[in-house]
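Structure first, commentary second.
Note that one protein chain of the assembly has been removed; the remaining protein chains are unaltered in position.
When the chains are written out, they are named A and B in that same order, and each has its own residue count from 1.
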Amino acid sequence: MTTANGAPTKITQGSKTKGGIGESTLRPDGTLKVTGEFAYSSDMWHEDMLWGQILRSTVAHAEIVSIDTSEALAMSGVYAVMTYDDLPAEMKHYGLEIQDTPVLAHGKVRHHGEPVAIVAADHPETARRAAAKIKVEYRELPVITDEASATAPDAILVHENRTDHHIGHVPHPNIVHRQPIVRGNADEAAKKADFVVRGEYYFGMQDQAFLGPESGLAVPEEDGGVHLYIATQWLHSDLRQIAPVLGLPEDKVRMTLAGVGGAFGGREDLSMQIHACLLALRTGKPVKIVYNRFESFFGHVHRHPARLFYEHGATKDGKLTHMKCRIVLDGGAYASASPAVVGNASSLSAGPYVIDDVDIEAIALYTNNPPCGAMRGFGAVQACFAYEAQMDKLADEVGMDRVEFRRLNAMEQGTIMPTGQPVDSPAPVAELLRRVKAMPLPPERQWESSEGADVRQLPGGLSNTTHGEGVVRGVGYAVGIKNVGFSEGFDDYSTAKVRMEVIAGEPVATVHTAMAEVGQGGVTVHAQIARTELGVAQVTIHPADTQVGSAGSTSASRQTYVTGGAVKNSCELVRERVLEIGRRKFGSYHPAWATAELLLEGGKVVTDGGEVLADLVDVLEDEAVEIEAEWRHRPTEPFDLRTGQGNGHVQYSFAAHRAVVEVDTELGLVKVVELACAQDVGKALNPLSVIGQIQGGTTQGLGIAIMEEIIVDPKTAKVRNPSFTDYLLPTILDTPTIPVDVLELADDHAPYGLRGIGEAPTLSSTPAVLAAIRNATGLELPRTPVRPEHLTGKA
Amino acid sequence: MRVNFTVNGRPQEADDVWEGESLLYVLRERMGLPGSKNACEQGECGSCTVRLDGVPVCSCLVAAGQVQGREVVTVEGLAEYAKDRAEGGCASGACGTGGTTLDEAQRWQAKGADSQTGEGVELAPIQQAFIDAGAVQCGFCTPGLLVAADEMLERNPNPTDADIREALSGNLCRCTGYEKIMDAVRLAAARQSEGV
Partner (left out) sequence: MDFLRPASWEEALAAKAEHPTAVPIAGGTDVMVEINFDHRRPEYLLNLNRVGDLYEWEVGEDSVRLGASVPYTKIMENLRAELPGLALASHTVASPQIRNRGGVGGNLGTASPAGDAHPALLAAGAEVEAESVRGTRRIPIDAFYTGVKRNALAPDELIRAVHIKKADGPQQYSKVGTRNAMVIAVCAFGLALHPETRSVRTGIGSAAPTPVRAQAAEEFLNAALEEGGFWDNGKIITPSVAKQFAELCSAACNPIDDVRGTASYRRHAVGVMARRTLTWTWESYRGARNASEGAA
């Protein structure tokens, strides 16, 4: 076997302290990451390796008339040039759910930046030059960019001859999926409303903008297979899509997780995986591909932009009567996660409120815009932005305090969702709102100092636009609901292999899963779980690869729940086996072996009364106990395609935010002063990591509120700002203090009572910031991100 | 072309460098120092921050040929750089790792290579503070932030929060929301002033 330089090695973390769950143990990969030695996918290196380059379409929608690769192939240093015609297997498409994405464009391109050809050469510059020499002739087609153009009578079909399982129930072939949800009778209930508010909202296209660009290294293996070192969110999902296109059985495609520089949903779909493998197999040499930032904007799916139409009603005493909504998500050229995004958007469209009578419809379109798919909180994020704006409007109509109005209508344990599913674990929505409101407000005019205004604390920041002129403070609140784990009947399981043995006189546990550590701290938590369950100080985290069963995706706030659950389960099975060995060896020496509840603690077998029965070292001696087992959460059901009814979700997650902003009302510039969050996490397995997740998710919500947006030209469907110069992420000067109040109400269905936490803070952050800006300016602001021209009437 | 310069106190030579290559590429692909990260390659994220003759710069915006004869410190050499400074080898920082002898330089190697964890590796105070404060998630922005934060603490040992934010405003982080990074820098400053 060839090993790539920089391939991940086992991480061992020793601890004299207990280091179990509930403690803020430090990351096992922390030292490697601060010394620059942690090997990310773009750091992989192999002797003799080539560099891969992708040629992408320069237009959004066109027939490919011809492709001429001869000049590129003739270049010195070029080892291979491949197009659709060179694909080796019958299978030439891939996709998460619907295999509608060609590995390389065939016959036509459907979006700007679609891969058309790939090159391998001995230097990245040679590869770039060669790609530039490939001549592609396009015959441009009209672009489909929105619902009207997608469903027009003469609309060109983005995908002809669809055979996927959604085609039977969608009203038009340019609609990927449609999910209505009807419960009660919204029209009838509307008659009871004293106040009705309607709104049309727009949510812009957000980019995950993980800092580590798509990259990986494919190494051909002697058995004709390939070993791919890759940054991804789900190794086995990649594998399932890659192997058929290479014409290889899955066991000939080995995958090892390389260091992942953030993900946020953007690595759920394949990017350069197949291309690198194809080039490696074609050339017989290792091939590395690293996207640059420009390419990264085309290399992964984005957050669905959405148009949302809402109607809510309330009685004069403030009780919600009904809700009607229609959510139109733009899925772009390929399906990606669109069906699941539709499922989340529709099923969570009512928010964390009690509304008995609802009429809901969500659809995702096929268009020639950039493909959209998974991003942190998908579906729920867009809906939350709209329903929270509605709540403020309705509270104002009723004449109630905005927070009290929400609390009055807040769901709680036992509430029935629009899907008919009861919420069967704590849902402390009112309490989260109370807590976030109770936090002390930041002092006014913090930018004033004895030496004048500190512009760094004012809207505009270092750009010196105001010394206080035009600055108005605003405060806004929002709360949201997100499902945890994969829903709608998906078999959402994880696998963990746990091994226990004595090494150098000490019991050591090894945890091996295929979980993608993308920064969330899953590796930290796995070690904590193993310490808690197996009572050892030393835990080794094995690199994630496909030599163990699937761990599912690092998404949907599910990894600590599901793979954490799998690690816990496998640890319990190992513990039982160890205790069996102990009973066999020592059972006759002490009756407690047979009668007491036994635990593993501090390297010993102890009774629940604390009596030590044996050292693990003596129990195990030179025996190793290893168990690999799958673990799954409670099953879910699909939503009925007509009524949307069904127990589709496994768990819900709630967060509330209060935003305090200062707006330069003349220039339309915003400084977020504070973004406070209260979230129920069920059980904080690692409090430091929990808070880090909440603050990070909150900041991504801030980004889409005031600056982040991929801008697509509606006439050409081309991306206009694919760079960090014009796609702006919040800097440290844009990000406020983020006080976090963590509530821990156990969900009895989940391991340790925990609740998936990664996404909920991204939901309510955005509407809270928008509400605060509305509060400061008095403007309606129905779109996000809100830009200076929107705040000044100069759009 | 050929480029000779000093990296982390050690003389280095790169051959067959394409004239358009950046210092970042040379460090990562030719010198086996991938710690400096390639997140945007246009000076908009700070992940590739190194010190060039003591000054923090984006190595993606430095042409390889421009570093001829100059001194570069990367995250891989940060611990040693900070140690030299603490021992008085370089109070201003402007002298690079000037205290390193050629012999020491030639024996220099990335620390932690013989360990799976890097445990027991000597870290700069700012590196330890990033770990302790939970400032590392995916870690891709971390090397650049460390180099920038270390240099700020060298200039300004008692920074206000606004000073920290200004000094780190050229370094994007997508995971943490910066709060734990603020904590880490405050922690490093506090430890530094306590002489810990």
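As a working rule, contacts are C-beta pairs under 8 Å (C-beta built on N, C-alpha and C of every residue); 3 or more make two chains touch, one makes a residue touch a chain.
Everything quoted here is computed from the prediction, not taken from an experiment.
Of A:L279, A:L669 or A:L743, it is A:L669 that touches the chain left out of the display.
Contact with the undisplayed chain is limited, among B:N4, B:Q66, B:N158 or B:S193, to B:Q66.
Annotation: of A:L733, A:A750 or A:L779, A:L733 touches the absent chain (contact as defined above). Only one of the listed residues, A:H467, A:R632 or A:H749, touches the absent chain: A:H467.
Interface note: of B:V7, B:A133 or B:A148, the residue touching the hidden chain in the full complex is B:A148. The omitted chain makes contact with subunit B at the following residues, 1, 18-20, 22, 41-44, 46, 49, 52, 55-58, 60-63, 65-66, 68, 148, 166-167, 169-171. Listed for subunit A, the residues touching the missing chain in the whole complex are 128, 132, 292, 294, 456, 459-467, 469-470, 666-669, 671, 706-707, 711, 720-721, 723, 725-726, 728, 730-734, 787-789, 792, 794-795.
Here is the rule we go by: only the chains that are shown with their structure count from here on.
Subunit A and subunit B have centres, each the mean of its CA atoms, that are 30 Å apart. Contact residues of subunit B toward subunit A in the complex are 18, 20-21, 28-29, 32-42, 44-45, 47, 74-76, 78-79, 110-113, 116-119, 121, 123, 127-128, 130-132, 134, 136-143, 146, 162, 164-166, 168-182.
By the touch rule above, subunit A contacts subunit B in their complex via residues 6, 9-14, 24, 26-40, 42-43, 45, 123, 125, 208-213, 259-264, 290, 292-293, 454, 456-457, 461-462, 518-521, 688-689, 691-692, 695-700, 723-725, 729, 731-733, 735, 737-738.
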